[in-house]
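What follows is an incomplete set of chains from the complex, kept in their original frame.
Naming follows writing order (A and B), and every chain is counted from residue 1.
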Amino acid sequence: MKFSAQQIAAALNGVIVGNTNVEVSSISKIEEGKKGSISFLANPKYTHFIYSTNASIVIVNDDFEPTTTLNTTLIKVKNAENAFAQLLEMYNQVKLAKTGISKHAFIHESATVGKNVYVGEFAVVAENAKIGDNAKIYPQVYVGENVSIGENTTLFAGVKIYSDGVIGADCIIHSGTVIGSDGFRFALQDGGKKVPQIGNVVIEDNVELGSNCSIDRATIGSTILRSGVKLDNLVHIAHNVEIKENSYLAANNVIAGSTTIGKNCMFSGQVGIVGHLTIADNTIIAAQSGISKSITTEGTAVMGSPAMEVTKYRKNYIHFRNLSSIVDKLYELEKTLLGKKV
Amino acid sequence: MKFSAQQIAAALNGVIVGNTNVEVSSISKIEEGKKGSISFLANPKYTHFIYSTNASIVIVNDDFEPTTTLNTTLIKVKNAENAFAQLLEMYNQVKLAKTGISKHAFIHESATVGKNVYVGEFAVVAENAKIGDNAKIYPQVYVGENVSIGENTTLFAGVKIYSDGVIGADCIIHSGTVIGSDGFRFALQDGGKKVPQIGNVVIEDNVELGSNCSIDRATIGSTILRSGVKLDNLVHIAHNVEIKENSYLAANNVIAGSTTIGKNCMFSGQVGIVGHLTIADNTIIAAQSGISKSITTEGTAVMGSPAMEVTKYRKNYIHFRNLSSIVDKLYELEKTLLGKKV
């Protein structure tokens, strides 16, 4: 795919300063720019790179004026960062465009497949499953019985969805992620007998799940990820959890059973939350924190394991860092005043 | 699948109070009960829901007497919770019943497949592998060379078992779980040369493994999970680990090489245990704890990283929560008594 400065300026509604015919076929960072690539400059910290970059085109804010001559062609736009993001999106749309049902896929005769769908090699679409229009089912994906996949949703290679899962529209689910495995429930008073897990998983629209996540089905009812939820890689969501709209869980969060997480939360990596809690909207949790009690006040930021309010944690932790000298001071004080031998 | 109150009461050995002909086709919680569903009431906290539920049938303990009229049909049994669990199990058995070898599976001619086995699409059963009677091998599973799978065991879609793995009877292994990958051993004194991993993994009967677990083969000998062991999702078991009977490891436990874990242990989520330790029977470990020394006394409960006895940890942690004010008190004391300026 080759594009000229003219084509790109037209797409981004920009103005060319330089060679309107120069062509690019790849995208680079300004500090790593190669001939034939396009880059952007938005952060003033990087301005000096524009004088040495080999990128053939650089998108800049329209108030950018070079202080010396440039070897690159500029495309001036209102907001260089946004325009570049727009360009990346266009690039990705072309790159990830896929359609057609592979003859090496297995689609059960009772399944329903929408228009303009991609189903890759060795994918399985089981009994009564429904695939919405424009969905992309990559190779080796398993779509279990009665599963429904919304429009425009992408399941990358090897995603596994157990029976009865409901996936909304415009979702992206990365490779290795498992949806609908059994919750971890055993009747200890009954010799560890398995508690049957007959619920399902419901994922609303515009949700993205990273790779190798594990989302368990509900014991009864549904484990629910609401619209706009984003999970990074290796996240565990236990049975009957609900995560409300637009919450972000970074890599390797572990959420135990029947916990409800509010809207617009932001959890850093490796956070753990015990079961049967309620976490308020807009909660912020620092990396590696452990949450053992419900958080009821919206907008709280916590840290530690077990967690406390973040500024309190930091204050206490500073003293922990000096605990050895603090204790020395205590012993010294004791010695001086009581004549005790330490 | 539709069942009448009469059929269900017969199966559960219960007594109907209400409409014996009412039919249900799904299962619900009492607080979410819909017409056409069956629910149960055991916890007195939920009793008030029985007067408003839309569930068509509710299973109750035989001493339950409504205080006003009901819109639902009751099935009275000795123990409502157990009867409901029994019902769920029956439901799941019907739902998960599967048999037959897909013509899209690959089964090596040297492999042995028992009676009444299910092998799904694009599953691979490699050289000399043995599949026991009534086993269920879901689509896209890989059963490596010389692997043996016991009777009634289920491998959900995409499970991967490396060569020489031995899986017992009545096991359930969830999607994405990998059994028999190489242990993480390199000869640092020899430029990081890989130490060959030629052992295997042995999993006894009645073991359940969650999704996306990683169980490494032994360097020499076997990594062993004894009968009744249950692992939640995203658990790491390194080479040469042994976990004894009926121990439970919650999500994302990480057990390093050559450690032995006793019987009937209960570990919460995100626990880490270093290598070459021995953990006594009945040990309880709190979430996110890190175990760096063997635990020799049975029934110990520990917490923290590195871990200590749980009540001791909690006591110390209360002081950590107040460390800032404790230190203030120390400085104040010092100032008052010595006239020192802080």
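A few points about this structure:
Just so it is clear, a contact is a pair of C-beta atoms (placed from the backbone, for glycine too) under 8 Å apart; a residue touches a chain by one contact, two chains touch by 3 or more.
Keep in mind the model is a prediction, meaning the values are calculated, not measured.
Here 2 copies are displayed; the structure file describes the full homo-oligomeric complex as 3 copies.
In this text, only the chains that are shown with their structure count from here on.
Note: centroid distance chain A to chain B, computed from Cα atoms, is 26 Å. The touching residues of chain B, when paired with chain A in their complex, are 27-29, 32, 82, 85, 88-89, 91-92, 95, 102, 104, 120-122, 138-140, 156-158, 172, 174-176, 208, 210-212, 228, 230, 232-234, 246, 248, 250-252, 268-270, 287-288, 305, 317, 320-324, 326-327, 330, 333-334, 337-338. Interface residues of chain A, counted against chain B in their complex, comprise 106, 122, 124, 140, 142, 144, 158, 160, 162-163, 176-178, 181-182, 184, 186-187, 190, 192-198, 212-214, 216, 220-221, 234, 236, 238, 252, 254, 256, 270, 272, 274, 288, 290, 292, 305-306, 308, 312, 315-316, 319-320, 323, 326, 329-330, 333, 336-337.
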